[in-house]
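Working notes, structure below.
And then chain A:
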Amino acid sequence: MLGTGLIKGLAVTAKNLVGSYHDPARYTTVEYPEVKPPLPEAYRNFPFLVSESADDPMGTLRCVACQICEKECPPQCIYIEKSKDKKPDAAGKLQIYPTVFAIDTSVCMSCQICVEVCPFDSIKMDQVYEVATPGRYGDLLLNREQLAKSNAYYHQIRPTEAAEVDGRLAAERKAAEEKAKAAAAAKAALPPKPAAPSPAAKLPDESRRSPQGEGGAAKPPAEGAQP
Partner candidate 1 sequence: MSAALPLSAASGANALLERLPVVLRDGLLGYLPESLRWIVSGLITIAALLAVFGLLFAYLTLAERKLLGRIQNRPGPNRTGWFGLLQPFADAVKALTKEDIVPREADAVLHYLAPVVLVALSLMGFAVLPFGRLLVPVELDSAVLYFFAAGAATELAVFMAGWASRNKYSLLAAMRALAQLISYELPLLLSFVPVIMLAGTLSTTEIVTAQGGWTLGFLPHWHVLTPWGFAGFVIFMIAALAESNRSPFDLPEAESELIAGHLTEYSGFKYALFFMAEYFGMCALSGMAVTLFLGGWQAPCAFLEFIPSYAWFGAKLLALLFGFIWIRATLPRLRMDQLTRLAWKFLVPLALINLGTAAFWFLTAGWSGPLQLVRWAVAVALVVVPFLLLGRRLTAGVAPRTYRYAT
Partner candidate 2 sequence: MSPLHLCLLLSSGLFCIGLAAALTRGNAILVLLGIELMLNAANLNFIAFWRFGGGPAATGVVFVLFSIAVAAAEAAVGLALVIAVYRHRKNIRLQEVNSLRG
Partner candidate 3 sequence: MLFPFLIIACLTLASAAVAMMLRNLIHSALLLVLSWAGIAAFYLWAGAEFIAFAQILVYVGAISMVVLFAVLLTRPSRDVDLPLPAPTVLRIASGLMAAAMVASVLLTAVLATRITGGRSHAPNLTVKDLGALLAGPHAASLLVVGVILTVALLGAIIIAAPAPAERPEDQP
């Protein structure tokens, strides 16, 4: 009969009209600036650089400027300059560090490929989303200082993933130490020679301070090429 379909439709809208007042499954609006929906742990937006310590972010960057992420980045928004000198990393091993590490967030598409290809767990995805700035170019080009965030922050935004990463790093470090010990033992068995690993390697991560790190932080970051 003509009209049954129309009446059925009207019934559905009436049901929704009433339902929106008492049924949270129907009324799904979140009034955003006042209420912020919880982010899932996997949520990703823009990368950041992990530093071991919040007090000395520049000195404790995990990044060793290997430039893999720069090569793999699909929109080519990462710009890295390697340091000429080396400084000890968290494990105490002397490493190259980035003097310039800049990400153009106006180009970055948060694809997470830099994170996946990084062999050092030094770049991770952030969860910021209120990132408006008044400037179109300069303000969106984040340099090393702006990108560096502490491991504690990483733990805060992604507890499970960060714990897993820390565990893996600790295991790697332990393995390296065992290896070093074994090597040292082997060396001790062989003709004596001064031991290569520095004693700093045994210090806990967070307490690590490096004069070179301080110096590195003082260096002004080079601004990337502007469009």
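The set was built so that all candidates are chains of the complex that A comes from, given by their letters.
The rule is short, and it goes like this: a contact is a pair of C-beta atoms (placed from the backbone, for glycine too) under 8 Å apart; a residue touches a chain by one contact, two chains touch by 3 or more; residues count from 1.
Not measured: the values here are computed from a predicted model.
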| item | value |
| --- | --- |
| Touch-positive candidate for chain A in this complex, from 1, 2 or 3 | 1 |
| Footprint of candidate 1 on chain A - complex, ascending | 1-3, 6, 9-10, 12-14, 16-17, 19-21, 26-29, 31 |
